[in-house]
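One chain of protein is taken out of this complex; the other chains stay put.
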Amino acid sequence: MTEDLQPARSPSGGVLVDARLSLLDRQMLDVDGVTVGVVDDLELSDVPAVLERGTPPPSVLALVHGPIVLERIFGGKRPHGQLLRFGWDTVAKLGSAVELAAPASELPRPWLETWLRERVIARLPGGRHVPG
Amino acid sequence: MVARLLLALAAVLALTGCGSTEDAAQRSVAEARSAVIFAHDAGRLLLNDRASRAYVQVVFDDSLDQAADAERDLQGASGVEPQRVATAHRVVDAAASVLDELTDAGVGTLDESGLTRLQAALRELDAVAEELER
Amino acid sequence: MYLAELVDAPVLQAGSRIGHVVDVRLFVPRHTEGQRVGTPEVFGVVVCPRRTGSFLGFERTDARAPALLAAFFRWRARGSFLVLWDDLAAVSKDAVELRPEAMRWSPALA
Partner (left out) sequence: MKKIFAVALGILTAIGGFLDIGDIVTNAVVGSRFGWSLAWVVVVGVAGICVFAHMAGKVAAVSGRATFELIRERLGPRMALANLSASFFINLLTLTAEVGGIALALQLASSVNYLLWVPVAAFAVWLVVWRVGFELMENVTGLIGLLLIGFAVAFFLLGPDWGELGRQAAQLMPTQESPATYWFYAVALFGAALTPYEVFFFSSGAVEEGWSVKDLGQSRLNVLVGFPLGGFLSLAIAGCAALALLPIGVEVGTLSQVVLPVAEAGGTLLLVAIILGIVAATFGAALETTLSAGYTLAQFFGWTWGKSKAPAQAARFHTTMIVCLVIGLGVLATGVDPVMVTEVSVVFSAVALPLTYLPILIVANDPDYMGEHVNSRALNVAGQAYFGLILVAAVAAVPLMIVTGVGQ
């Protein structure tokens, strides 16, 4: 258990969050609560390979969404092409999901969603009709 | 680890004797018997106006399929005395042909004579089932 | 750099492997002008001697229910500890190296 270790002093004026426990793999919702993606990875600022004491820690630049999840599981090269970046400034709130401050129309949308929307779904009769 | 667990479980279950004592001939007769009883009971309901014609027609189609399955099981019956297979074959074929005739004619034409023929086939199947039992 | 490179990375100290990075603890400061949530920065890494795979964080929160399962998962992640950013000697694509004198802190989230 952790009884013998001292709790680390957490800096004031902020909160500690474990990335994998509370951020990674969480849903991303737009300002209207519509799912726009899942946090597949976090883009961090780069740091030198060898860290002298006092090197500033990397910060989170963006949430990353895309078919990266398969790459994370099976390993292999990162397909940069389809990666969607959601800059950290668009984040509105960290709850049970990550709420973004912009509507889906202003946020990056995976090409497959757009392609299927234009090419297939919108073309079927009633494709743009809201059911009920 | 999980694979070993599954194998052990399967082995234990196999040992508890899941093979039934009946041989292929007996099973085939039982299956044919079930098909005939099912068709007969549904036919009785139709004549008593207690079931729709569409439904009873489906019952006869299903029963015919089941009787055909019983015949197929017999052909594939390995490791059973030819004499037993022949006896079973006779009654199962008889039952299947009655069902075939009544189903083709359509349940709309079904009458008491049709039910009597099914009852006769049933008696024969029961007799052979008893014979195979000994 | 991507977070995925750190998560599950083997952790080395004085040349030998002592465990894996089970999570990366971020410090989220108060937000500045033009943003609603402060830009998080890496506060430290949580290291566990074993690769526990799926991540439920029972050993870092005071969640005690459901009792049996919580106890099981806490047992599985026993011996986890937190290492602060300043105690990291090197970060590469395939490993995280701690300074020999790195301090080990409790992984519990306040």
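We just call them A, B and C in the order they show up, numbering each chain from 1.
Please note the rule applied: a residue touches a chain if its C-beta (ideal position, glycine included) is under 8 Å from a C-beta of that chain, and two chains touch if they have at least 3 such contacts.
All of these numbers come straight from a predicted model, not from anything done at the bench.
Student: What chains on display are touched by the one that is not shown?
Tutor: The omitted chain makes contact with A, B, C across the full complex.
Student: Based on the whole complex, identify which of B:30, B:47 or B:120 touches the chain you can't see.
Tutor: Among B:30, B:47 or B:120, only B:30 touches the chain that is not shown.
Student: So which of B:51, B:80 or B:120 would be touching the chain we can't see?
Tutor: B:51
Student: Tell me which of A:36, A:83 or A:100 is the one touching the absent chain.
Tutor: Counting the whole complex, the residue in contact with the absent chain is A:36.
Student: Touching the missing chain, which residues of chain B?
Tutor: 2, 5-6, 9-10, 13-14, 16-20, 30, 33-34, 37-38, 41-42, 45, 49-55, 57-59, 61-62, 66
Student: What chain C residues would touch the chain not displayed?
Tutor: 53-56, 63, 65-70
Student: Residues of chain A in contact with the chain that isn't shown?
Tutor: These residues touch the chain not displayed: 20, 22, 25-28, 33-38, 40, 65, 69-70, 72-73, 96-97, 104, 112-114, 116-117, 120-122, 124, 126-132.
Convention: only the chains that are shown with their structure count from here on.
Student: Distance from the CA centroid of chain A to that of chain B, rounded to the nearest Å?
Tutor: 61
Student: How many Å are there between the centre of chain A and the centre of chain C, using C-alpha atoms for each centre?
Tutor: Here chain A and chain C have centroids separated by 19 Å.
Student: Okay, in this complex, where on chain C does chain A touch?
Tutor: 1-4, 7, 22-30, 34-44, 46, 55, 57, 59-60, 74, 78, 80-82, 84-86, 88-92, 104-110
Student: Please give the residue numbers of chain A that touch chain C in the complex, ascending.
Tutor: 1-2, 5-8, 10-11, 13-21, 23-24, 41-47, 49-51, 53-54, 56-60, 64, 68, 72, 78, 88-89, 91-94, 101
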